[in-house]
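What follows is a single structure, written as structure tokens, with notes after it.
Note that this complex is displayed minus one protein chain, with the remaining chains in position.
In this document, chain identifiers A and B correspond to the written order of the chains, with residue numbering beginning at 1 in each.
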Amino acid sequence: MNEELDSQLSAMFDDELPQGECELLARRLSRDAALQARWGRYAAIGAVVRGDVRVGSSVAYKVHAVIAAESAPAAQRPVAFAGSGGRTASLWLRGVAGAALAASVAAVSILWLQGGLPGGAGVLVARAPVPAAAAPETRASYVVPRAVESRMTVPATELANYVVAHSEFSTPVSRRNLLSALMASEPAAVGAPEQSLGSVDDPNPHADDAR
Amino acid sequence: MQMMRVSERLAWLALALAAASSALAQEPRQWLERMNQALTSRNYDGVFSHWQDGRVEMLRIIHRNQNGQVTERLASLDGSGREFIRTGTELTCYLPDKRTVLVESQPGGAGSLLASFPSFDEKSAGFYDIQEVMRTRINRRDTRVIAVTPRDEFRYGYRLWIDETTAMPLKTQLCDAHGRIIEQVVFASLTLASHIADAAFRPEVATDGFQWLRNDPTPVGAGVPNTSALWSALKLPPGFRMTVRSAQVLPGAHDPVAHLVFTDGLASVSVFVESRSAEVPRDQPALSGVASVGSASAFSTVIDGHKVTAVGEVPPATVRFIASSVKRSELPLAAGPSGH
Partner (left out) sequence: MSADVSDLSLVRRVQSGDKGAFDALVLKYQHKVTKLVMRYVRNPAEAEDIAQEAFIKAYRALPQFRGDSAFYTWLYRIAINTAKNAVVSRDRNPVDYDLDMQNTDESYELQGRMKDAETPEGLVLTDEIRTTVNAAMDALPEDLRTAIVLRELEGLSYEEIAASMDCPVGTVRSRIFRAREAIDKRLREVFEGGLGRTEELG
């Protein structure tokens, strides 16, 4: 928490920061998700004080997505893709755009597991990688995280594989939703392999109706 | 003949009214059909939010149908960098965060007994209530809201905001039998295009150094038994019937799994049975609990020494039911020593 920086942010928000400092801060603001999140919360505070109807707002979030979807030259990829592998993006989502509902306690979302299933198929040995003959030409615009563990052992992708194999037989809407779920980057800790097939019976329904 | 008796006229009127009301009752279903048609046959490029389990992702979908050949690209806008690209025969999953590309060959139709695409028919109607709930506007488009309500707890329901002009679903909710919303997709922008160039379907991921894993959709080899014919389900939840029976070797795996598909016309459940049981002790108790991938449920158990997993966009109880009722069939000719 850099207080000087935050104090500048507050002044810039009020348009009371000298130009030179504005230029510098603007550059940081566009890259730093946490700083943007704070900036967004300043706006929310103002909205409450003025009594605006829609205090939380998804407008920024949607506008961001629509603009992000437009092709960007490689050099100007949104900050979310720079190196940190997605954490920055989820910070932006949650911090800036609004509150994340408390995750349902029971449901475990399994995507790609490490290390093999307990008592199951064991460790799946990687096949020799198929040469990229089938790979379409790619634009190298995504910065791949450099620190990656040894990949000799295939992550036990069984469950996600099953979902992918199953998706062919779903309705268009279901398939889209299923594949969308697989698009998410998983939370930092997926959990020990023992939990891999879900340690809970029949996940609880969501607490939406608590409101 | 011209002078119909009053009673005849009334009877005729009653028939006409009955026909008219059933035509109206058809309407909501027709909206669903139009929607599925639009999702498959139109060209579109959209950005949508996917809400599930308290998390939101923004995704982009680009879809093209060129003379029946479907190409589709789904890309994460939130930093995972993941992309899925479907062509007529393959689904390629780019996972930059895992430095892996999965290629799932989907010959489509191989091994199907019936059409593999769930189709909603009279029988299915017995298990779902379909109603037009209201007309409203989303993003300033007129939409019809169609509610598909399950009649029991074995399946999920939907609420669909279907654009009146294009029949595209601008907003979709998946609900459980109590009406609680489990998943929601809302388009933030959607463009229907007359033409989409090939370039739009190229992934934006550099795959140098990635491992590529492919499935083998038609495992053959000496001694590989006709895996899938060994298995079937003893009991199924009401309305579910088997529509596909096949086998494949999943990406990164060695041995084929049998793949059976059951559907009630709307929801579908896949059952995978592993052919090798070497590492699974015969009397291992069922692996714990139900897992989920997004709003889909999965349940694994061990039957006759083989690991059986059911996956589908249904409530947990349903996958548990189906997986647990899988049974090895009797073969007319002994395939050799039992248990391979």
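Following the convention adopted for this analysis, a residue touches a chain if its C-beta (ideal position, glycine included) is under 8 Å from a C-beta of that chain, and two chains touch if they have at least 3 such contacts.
Computed from a predicted model, the values in this text were never measured in an experiment.
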{"item": "Contacting the left-out chain in the complete assembly, out of B:69, B:89 or B:136", "value": "B:136"}
{"item": "Residue, one of B:39, B:56, B:74 or B:273, that touches the chain absent here", "value": "B:56"}
{"item": "Missing-chain contacts mapped onto chain A", "value": "6-7, 10-19, 22-23, 25-27, 29-31, 36-50, 52-64, 66-68, 72-73, 75-76, 78-79, 91, 94-103, 105, 207-211"}
{"item": "Contacts of chain B with the absent chain, listed as residue ranges", "value": "49, 51, 54-56, 133-140, 142, 147, 159, 173, 179-181, 184, 186, 188"}
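To be clear about the criterion, only the chains that are shown with their structure count from here on.
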{"item": "CA centroid of chain A to CA centroid of chain B, Å", "value": "25"}
{"item": "Chain B contact footprint on chain A (complex, rising order)", "value": "61-62, 64-66, 68-69, 80-81, 85-90, 93, 97, 100-104, 107-112, 118-122, 124-127, 129-132, 134-142, 144-145, 148, 151, 154-155, 157-174, 176-185, 196-203, 205-206, 208-209"}
{"item": "Touch list for chain B against partner chain A, complex", "value": "35-36, 39-40, 47, 49-50, 52-61, 74-82, 84, 91, 93, 95-104, 106, 108, 116-118, 158, 160, 169, 172, 174, 176, 178, 180-183, 185, 188-189, 201-215, 243-244, 248, 250-254, 259, 261, 263, 266-270, 272, 274, 276, 279-281, 284, 287-296, 298, 300, 307, 309, 311-313, 316-317"}
